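Every protein chain except one is present and positioned as in the full complex.
Moving on to subunit A:
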Amino acid sequence: MAVKFMLLVSRQGKIRLTKWFTSDWTAKEKAKTVKDVSQTVLGRKTKMCNVLEYKDFKVVYRRYASLFFIAGTDLDDNELLTLEIIHRYVEVLDKWFLNVCELDIIFNFQQAYMIIDELLIGGELQESSKRSVINTLKRMEETEKQEAASA
């Protein structure tokens, strides 16, 4: 599996979003992973590389403004590709929220999840085109708005 999980953590260590691509882990394991990984990542200096090995998987992260985007992948996955996926996610977020900031993600966490879903499924990249992702999102928002109006 490509991406095992995706975390968005603020610089202060607050969890903004967690997305697991597997249901095999217990809540306890997940909590421990989130804690360990986010602490390790937050403890790294800016000059250090964005890849580290943790237990039996690799952690690839990148910081955008005050948010750390952290992905856990298999050991033999391409780190640069994972960085690209993270970047692609940030780009789509940016396009969707128009100049995304941390608050956008906090208050629209359902949409942030929706965007991840449009990019990745089961941890594999399913759509690499930003435009087509945005178009789908727009269509979906419209449908849901109509539904909300009819209610």
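To be clear about the criterion, a residue touches a chain if its C-beta (ideal position, glycine included) is under 8 Å from a C-beta of that chain, and two chains touch if they have at least 3 such contacts; residues count from 1.
In this section, contacts and distances are computed from a predicted model.
Trainee: With one chain of the assembly withheld, which option in "ATP-dependent DNA helicase II subunit 2", "Monothiol glutaredoxin-5, mitochondrial", "AP-3 complex subunit delta" or "TBC1 domain family member 19" matches that chain's UniProt protein name?
Mentor: "AP-3 complex subunit delta"
Trainee: Consider the whole complex, including the chain that is not shown, and state which of A:Leu17, A:Val90 or A:Ile134 touches that chain.
Mentor: Here the residue in touch with the unshown chain is A:Leu17.
Trainee: List the subunit A residues touching the unshown chain?
Mentor: Listed in rising order, the touching residues are 1-2, 15, 17-18, 20-24, 26-27, 31, 45, 47-52, 76, 78-81, 83-84, 106-107, 109-110, 113-114, 117, 121-122, 124-129, 136, 139-140, 143-144, 147-148, 151.
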